[in-house]
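All protein chains but one are shown in place.
For clarity, chains are labelled A, B and C in written order, and residue numbers in each chain start from 1.
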Amino acid sequence: MVGYKFMGKAHSHAYKDVGMFFDLEAGVAMKAICGRDEQGVQEAAEKFGWESYETDWRKLVAREDIDFIDINAPSDAHKEIALAAIANGKHVFCEKPLALNLQDAREMLAAAEAAGVKHAICFNYRFLPAVQLAKKIIDSGKLGEIHHYRATYLQDWLVDPEAPLAWRLKKEVAGSGTHGDLNAHSIDLARFLIGEFDRVVGHSRTFVKERPLPVSTSGLSGTGSSEKGEVTVDDATGFLADFKNGAMGVFIASRFASGRKNGNTFEIHGSKGTIRWDLERLNELEVYFREDEPELAGFRKILATESVHKYAANWWPAGHIIGYEHGFVHIVYEFLQHMSTGSPFAPTFLDGVRCQEVLEAVDLSIERGTWVSVEEV
Amino acid sequence: MVGYKFMGKAHSHAYKDVGMFFDLEAGVAMKAICGRDEQGVQEAAEKFGWESYETDWRKLVAREDIDFIDINAPSDAHKEIALAAIANGKHVFCEKPLALNLQDAREMLAAAEAAGVKHAICFNYRFLPAVQLAKKIIDSGKLGEIHHYRATYLQDWLVDPEAPLAWRLKKEVAGSGTHGDLNAHSIDLARFLIGEFDRVVGHSRTFVKERPLPVSTSGLSGTGSSEKGEVTVDDATGFLADFKNGAMGVFIASRFASGRKNGNTFEIHGSKGTIRWDLERLNELEVYFREDEPELAGFRKILATESVHKYAANWWPAGHIIGYEHGFVHIVYEFLQHMSTGSPFAPTFLDGVRCQEVLEAVDLSIERGTWVSVEEV
Amino acid sequence: MVGYKFMGKAHSHAYKDVGMFFDLEAGVAMKAICGRDEQGVQEAAEKFGWESYETDWRKLVAREDIDFIDINAPSDAHKEIALAAIANGKHVFCEKPLALNLQDAREMLAAAEAAGVKHAICFNYRFLPAVQLAKKIIDSGKLGEIHHYRATYLQDWLVDPEAPLAWRLKKEVAGSGTHGDLNAHSIDLARFLIGEFDRVVGHSRTFVKERPLPVSTSGLSGTGSSEKGEVTVDDATGFLADFKNGAMGVFIASRFASGRKNGNTFEIHGSKGTIRWDLERLNELEVYFREDEPELAGFRKILATESVHKYAANWWPAGHIIGYEHGFVHIVYEFLQHMSTGSPFAPTFLDGVRCQEVLEAVDLSIERGTWVSVEEV
Partner (left out) sequence: MVGYKFMGKAHSHAYKDVGMFFDLEAGVAMKAICGRDEQGVQEAAEKFGWESYETDWRKLVAREDIDFIDINAPSDAHKEIALAAIANGKHVFCEKPLALNLQDAREMLAAAEAAGVKHAICFNYRFLPAVQLAKKIIDSGKLGEIHHYRATYLQDWLVDPEAPLAWRLKKEVAGSGTHGDLNAHSIDLARFLIGEFDRVVGHSRTFVKERPLPVSTSGLSGTGSSEKGEVTVDDATGFLADFKNGAMGVFIASRFASGRKNGNTFEIHGSKGTIRWDLERLNELEVYFREDEPELAGFRKILATESVHKYAANWWPAGHIIGYEHGFVHIVYEFLQHMSTGSPFAPTFLDGVRCQEVLEAVDLSIERGTWVSVEEV
């Protein structure tokens, strides 16, 4: 695994716990974790339970005792590491975004396909029980023809103008800001749930254009110095979408939504019903069915913790909720099974590319002030 | 008053009740109600408490015992009646939309201003206690600089393809569909709360293009015949907006949102906090303040029924909620006071015009596939 | 009508509006309102729309142009007025509690039955659409055998120790405190929904034993003087109950529940499902059905504003909520129909007596420190 910060911790936890709650065809051995700062990575290795550590990812991807590489380093490093890992025949599990731009993402997909390795992009929210239930309901036809898709991904950690200029706010490292970080998740969920995008039109803002340079970083924010630097990514991006199936969509992402901590939501209206979900209450799915008796129809709040709900039986009895990190355990479980048994798996690098196409079409639409067809990018 | 259906009932109720709960400078006498169908209007007059009735609005607007005219007939009749009333020096209280198009609306405004009569457009939702509280919070600066405005107005009475072709679905009578009916309310609330629109871009759909011709009508739907007619208005319209104050906006209106019965909502993110409201729970306002102690900050669900909340003390003790029709009582109260004392009043025909400008800019943006400046229309 | 304060206003409103929204067999004429303070009652008569007023209820109950008497004066006056009205052959509609004690209540019932007049007690909450729906669901068997009934009625207007000593806090006028005012409603709803009580055991508190004597009163609270008087009723009373059908019950009423403004709630668990309701969101009923597909079972939030819901079609289209006072319109409608057509009606004085029995059994259980059978009182 390359990377040992927020995502490194979430992924490590998944590898550590997956075997305890799921029956794996082949087990999982946590061979090595890699990071540039020796002290940091050594501590992480010990704390997270890795057998060894490396400070040079080139060494890591060359190790013979390693079958697959998990990449959760900052976004600008994804491509180079992934291509090297693929060249060595390793399977690759990559954090989103796949790359800094669409061209790089396509190159990675082509390399992985040519090499015949297994590849995954970590769109972890697909793997929450309530989201799986949403997918199942839609696929079963219970929602009918889809008319509307509305998504938000709202956080508020940048509302404070004194929040420092973290790497996620520099375009050259992060590739994109709120759009690439948050809308990426919403776009993937929309593709997963109702299908492909046709065209988009958007707008964006950088509300605070200069921020204190970071002194130390801890978590997402850290403390800032008195010197300031330019914010080179967006604070918020919203866009309208037409889907290929005729549905209307709208997507809003912001890091300036006071009080919304992790407001990754979707609401989908179909000819037979409606579905709503919110990551802040990730165990719940709200569903309305028009076919319910008129007097008794209403939004149902389904607590997706029953043994009949996907993955739920692997954890606790009904009503004992799971948390954010469980999505990583589930995606890791599915990818491990995929590698060892060839069971079907998505999202792959292809989904990373498709997501990137929508992101870039939105950027282009903002530049042009018009609708842009996703096929154009 | 001209009109005696859904809105006629709501307005009549307001005139009937306003004096019981509010201290009016001058009272209100319910002189006459007008409609084309003699039996219908006679029954309405009796049931709703009007002293007399007319079947020709020309006679009504000419009556000397009448000081002001309330117009809630179908939209295509608004202009002609209003101009005649104004010509006779009557004050005018008009249902939205002011007219079928912007040019007509502007003509009505000009006429009213030239004649010096008092004029109002019935954007009733401004006058709910929770909305008044939202306005007060924003004006006080407690929300800080406004970054985001999101509105929906969602209903579902057209999801059923067998719902008949009511007059609201014919462009020549209604002027517009979901956009003019529902987005109009959302646009007005946005203008009321955070100010003027700069530019917009939208999309719209007519999901069901033909519907059964209506046989009888009751309520919004009625029963349909086996013959079908063309739907000439939109079923759903969404648009992005930039506001003059720099805020980003998004507005979604639909009559195809299964399970949403009257989902008129807004959520406003400012640099200091957030406000949310939903007409289905119209007594409640959700507010988040960033300045609350970090450990204790959270969305507050304020039940706007305390005596300190506007209009609430005129009704019942705290916690005894009010309903939809109370907004009409409040707007009627304010307009009656305005006529008798000259107290400030909005929304006037000017607000009707401003709203119409945004509606038409959206229509133009849909036609062009680009952003359109509101000043352009 | 006798009484013109909070309840006088609510009842007057009901008589004023009922004919506008409901088809009455016989109309309703608001003949006279009665109160001891001439100026106050004169103003009320004018504002509320009564044809005349009286300052002596003896005159009122003797008037030949009056068919029925509505009593909403303070509780200690109910009995005397009711007996006089019954003696004159008037139908009687009485606010709860029927009387200051069980014996008086029984006397009133006996008198009304002997005279053959129609009688009603104003348990208005039975007549809200969501409560009617709850009743219908239970009666249909959809909830199965009832296992649990939990009710609260929570307010907070007495938490402030400086809130003055209003008449509702004097046992000699009000008869009882929180128990008689709030638990009375909860007991009636329980009887209406699931049937009769078998035995009870309770406890109660007067948290603030002395309060400032009232100077002026407005609403429930008013302002207090520097002199203090003794509070002679309970601030909070809770009790356990066994029902005759075997269900377990619990009832909690308090005026010291900070933040709960009008928290009249019930939750009923049956062998097939659960129902919940809260007066602060009185249009909504939450329902869970065990027979729903396991994967899709969840609490449904039913907005009881559809035309299929009782009384809803008399008001507005779906999603346009009603408020607190609508319950009075409905009960008045039913009682007017009952008087003119003989249609079935409850709650009558009998229900007032039954409710009083449970209230007094609880009081006795508190005195004794043991369970008390309701039949014993």
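Throughout what follows, contacts are C-beta pairs under 8 Å (C-beta built on N, C-alpha and C of every residue); 3 or more make two chains touch, one makes a residue touch a chain.
These numbers come from a predicted model, not from an experiment.
Colleague: Could you tell which one of C:43, C:196, C:242 or C:295 touches the chain left off the display?
Modeller: C:242
Colleague: For the chain left off this view, which of A:173, A:296, A:318 or A:377 is in contact with it?
Modeller: Candidates A:173, A:296, A:318 or A:377; residue touching the omitted chain: A:318.
Colleague: From the list C:150, C:171 or C:228, pick the residue that touches the absent chain.
Modeller: Considering all chains, including the one not shown, the answer is C:150.
Colleague: Spell out, residue by residue, where the missing chain touches chain A.
Modeller: 6, 9-10, 12-13, 16-17, 19-20, 47-49, 155, 157, 219-220, 260-263, 279-282, 303, 305-307, 313, 315-326
Colleague: Counting contacts across the full complex, list the positions on chain C that touch the omitted chain.
Modeller: 147-148, 150, 152, 154, 156, 159-160, 201-203, 205, 207, 236, 238-240, 242, 246, 248, 250, 252, 254, 256-260, 269-274, 288, 290, 297-299, 369-371
Colleague: Could you please point out the chain B residues that touch the chain left off the display?
Modeller: Here the touching residues of chain B are 133, 136-137, 285-287, 292, 294-303, 306, 308-309.
Following the convention adopted for this analysis, only the chains that are shown with their structure count from here on.
Colleague: Would you mind pulling out the distance in Å between where the CA atoms of chain A average out and where those of chain B do?
Modeller: Distance between chain centres: 41 Å.
Colleague: What whole-Å value do you get for the distance between chain B and chain C if each is reduced to the mean of its CA atoms?
Modeller: Those two chain centres are 35 Å apart.
Colleague: Averaging only over C-alpha atoms, locate the centres of chain A and chain C and give their separation in whole Å.
Modeller: Here chain A and chain C have centroids separated by 54 Å.
Colleague: Which residues of chain A are in contact with two or more other chains?
Modeller: In chain A, 297-299 touch at least two other chains.
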